[in-house]
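I am attaching a structure below and will ask some questions about it afterwards.
Other chains dropped; remaining ones untouched in position.
When the chains are written out, they are named A, B and C in that same order, and each has its own residue count from 1.
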Amino acid sequence: MSKIKVGVIGASGFVGAELTGILLKHPEVEISGLSSINHVGKAISELYPAFTAQYDQKFEENDTVINRSDILFICLPHGESENLVKQCMDQNKKVVDVGADFRLKNLDVYKGWYGVDVEFPALHEQAVYGLPEMNREEIKRTKLVANPGCYSTSILLGLYPVISKKLVDPGSLIIDAKSGVTGAGKTLSEGTNFAVKNEGFNAYKVATHRHTPEIEEKLNLMGAGEIKVSFVPHLLPVNRGILSTMYVDILDGVDAKSIQPTYENWYEDEPFVTVLKAGKLPDISHVQHSNHCQIGLTIDERTNRLIIVSVIDNMQKGAAGQAVQNFNLMLGIDETKGLSMVAPSF
Amino acid sequence: MSKIKVGVIGASGFVGAELTGILLKHPEVEISGLSSINHVGKAISELYPAFTAQYDQKFEENDTVINRSDILFICLPHGESENLVKQCMDQNKKVVDVGADFRLKNLDVYKGWYGVDVEFPALHEQAVYGLPEMNREEIKRTKLVANPGCYSTSILLGLYPVISKKLVDPGSLIIDAKSGVTGAGKTLSEGTNFAVKNEGFNAYKVATHRHTPEIEEKLNLMGAGEIKVSFVPHLLPVNRGILSTMYVDILDGVDAKSIQPTYENWYEDEPFVTVLKAGKLPDISHVQHSNHCQIGLTIDERTNRLIIVSVIDNMQKGAAGQAVQNFNLMLGIDETKGLSMVAPSF
Amino acid sequence: MSKIKVGVIGASGFVGAELTGILLKHPEVEISGLSSINHVGKAISELYPAFTAQYDQKFEENDTVINRSDILFICLPHGESENLVKQCMDQNKKVVDVGADFRLKNLDVYKGWYGVDVEFPALHEQAVYGLPEMNREEIKRTKLVANPGCYSTSILLGLYPVISKKLVDPGSLIIDAKSGVTGAGKTLSEGTNFAVKNEGFNAYKVATHRHTPEIEEKLNLMGAGEIKVSFVPHLLPVNRGILSTMYVDILDGVDAKSIQPTYENWYEDEPFVTVLKAGKLPDISHVQHSNHCQIGLTIDERTNRLIIVSVIDNMQKGAAGQAVQNFNLMLGIDETKGLSMVAPSF
């Protein structure tokens, strides 16, 4: 069987490099090209020496890569994907947009948070939000997937069962999330300089992070109604991993004991989501370098709150891994193909 | 002027070692002895080689050290201080108990959370909770200080102004705290093994940590009334530092803009607490190796919540540093003597 | 085609867990059982939660696992393999011994450094030292492979070309090696406690490490003659990776410029060894989580020394990965099957 020709647009960034690493091991994939805005002509192994002598592919122009591919992964900062997606769709290519441009259905909200004007509203309607646990069937049928944000993925997976089943008060939701440094990307900054970050830990973009409207819109679609959440991200001194701690009031009349089995049933058949047994809690080290999500639940009986802790690898289930999961679904391939189910133990 | 004879009980643990390091540099102090339960006869420099050739003092029996001292710092696991405190008080010594035995005034609550029976209730009445920013005058007059828990310190300092001024709804309070590994002490465990923790991050004792009743009781004394809080601690892959993120509903009718100046005024004269300017956020790296606390405030206008972020060094303001601050107050010495106001920058 | 039944003896240690993770993804392998000395009846996922819900296999007794398997990986402390290897060989099983028992051909030297008596000398004669780049053909034909030590692997690969070609003076060799903490294994110790190691770095077993005679014997076989090397290992505050820096005098009359191409030619066809271009230096982060070795060369013209820097992942090419590489060779499978050629970029 001939392999699928896959191009990576924006392959010089962290997500692009992670994605290239996954695709190289994917048995159905032939990488048809890597593009970069700033590094055309340079080999990916010059930027990421782990590829040295194994894959010294040079970055090319976007157009070159698009023309040569059946499907494109686009890994660009927000505002830079829309035109390229239009170009790909016009050429009848499939697209997984790993950036933020197509995640929000409400374009006014999008413009408000991102400050970007939408040029092709029809494309945005067409895009499917690529959280397979929520939209698997739509993903299988679409030609354009908007890959979710990393924080959003960890949070939505953690809340989906209990929001859908209406066991909690969505308006009470408080989300305290912590991410590894690769989430900040390749660009050098004071805050991600080793000497500053090594023993540092801080909150940032308190209640102003751009994943907030994404979380709110998708929770609404899950059954929460129009809510506003308090969302505070923090930056951990580790490379990979997001741990989100979510606090939400259990509704009166709900049997708190039913919540654990509800989660277990809900995710029973999901290949990449594990609900830990009652009393067990996840650690980001359980999922680093895998596409897995682990969820641990605690009932705070003193306050009648549900406290949910979920972990993912921000580069895998939070970005490149989930993009490949979506790719597999779009192409009719086994959803887990080429993806790691079990993280290394250290 | 003759120096004060200071003994450290339980000096072989992490807090004991940190305290010994501070006391060695304190100009008014003569260390009269170090005791240890398990290491009598061994030098502190064998356990903590940073002391080598500078301070090779050997651990002695508790009694030996007590007899030789004017004031004792007791750094023992909960349940192990009470008898020693009795012994010291009977000998008319002063005591800073760095452990948990005397922190709670409500002895039923203490017994419920710690599973320990109280033998000398009168001693507990006598003890002053050693948060100088709250109880400075009582600390100056007492012979027995109960040094606060590390998490409690970071949380109470973060909430004190707004709870006292009744600007928020204490019942809505959610506290998400993150601590460095030294908080777990010297005992070896799987969870603090380097290979596990190095790139790990996890929540633990979710809604069951023993600092919970301490936080609730002291908030009550500050004006919160009888409340129950949701408190979730997490373990960071760093040595030192606690960052607590606190979420609380602003009361209707309160002018959110007044909150920042309220904090600034409240702590204006405090040597060890800094309220950062609006828009600035603290990082644990700003306070490591100092006795300082930094607080940053954000109004989440979309949800009308106040989000407070506070940082301390768990070994300094969260334990040994605050113990010395209390010692200074009890002895009528300048409160900042021997303590570091400014952390190293990296 | 039916899969090969593979058992892991001593699967509860770090190397056993890493090996299990690799074998789970190996397309020709069916894991026939995991044994453990101390954890029989417990699931591997209880010790290593990354396996949770994906592979909750329980540890069994050694005999149970051996009986069920065609080939065994033995991951035990030195002195504990020999009897088990005898048992396996008597049952006509193949064995990769990942421990130290069969690495040395000179049994007196073995006894001198390890303090262990040899019971079955014939077995030791039969064993092939499992460095594929040195002994590929013998490995293909043997039923018993002695998997090399982690330090030894990084060092021997770094020296092989120049020792074989007799371009340097082997007697001048000095080896300064640095390893990640997983090399110390799962057992808790003061030295690998997070708070001690996090910002720590130290030399240990200076000139007394047990890989010394292994390095000397294999260098001798490569052409160095009977030499003694100075070998100093250090412990890095990272999880994985060994970087060895080797200093050796270039022989008079040797054209220093020929050394770089000599290395490049020597390893040209090796799937897991890359000689970096002149001027480039390796980093342990280039090979973590892969079975790769990278080598960088510098001629110190001022002293006429060759300085060789090699990196591997101590858990992969230094232990479990190389064991699987040997397994592939022994079974006639593609040598790279199931192994990672390209490390993740971060």
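We take it that a residue touches a chain if its C-beta (ideal position, glycine included) is under 8 Å from a C-beta of that chain, and two chains touch if they have at least 3 such contacts.
Everything numeric in this text was worked out from a predicted model, so none of it was measured.
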>> Since every chain shares one sequence and 3 appear in place, tell me the total number of copies in the complex.
In response: 4
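Here is the rule we use: only the chains that are shown with their structure count from here on.
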>> What's the rotation angle, in degrees and to the nearest 5, for a C-alpha fit of chain B onto chain C?
In response: 180
>> Just the number, please: Cα centre separation of chain A and chain C in whole Å.
In response: 36
> Between chain B and chain C, what is the gap in Å from one C-alpha centre to the other?
Replying inline: 47
>> Roughly how far is chain A from chain B, centre to centre by C-alpha average, rounded to an integer in Å?
In response: 39
> Can you list the chain B residues in contact with two or more other chains?
Replying inline: 195, 198-199, 237-239
> Residues of chain C touching chain A in their complex?
Replying inline: 14, 17-18, 21, 24-25, 48-55, 182, 199, 239-240, 274, 276, 280, 282-283, 285-287, 289-290, 292, 294, 315, 340-346
> Which part of chain B faces chain A closely enough to touch in the complex?
Replying inline: 174, 176, 178, 195-196, 198-204, 206-207, 228-230, 232, 234, 236-241, 243, 245, 247, 281-285, 288, 296, 298, 300, 302-303, 305, 307, 309, 346
>> Per the contact definition, I'd like the list of chain C residues that touch chain B in the complex.
In response: 14, 181-182, 186, 188-190, 192-195, 197-199, 237-239
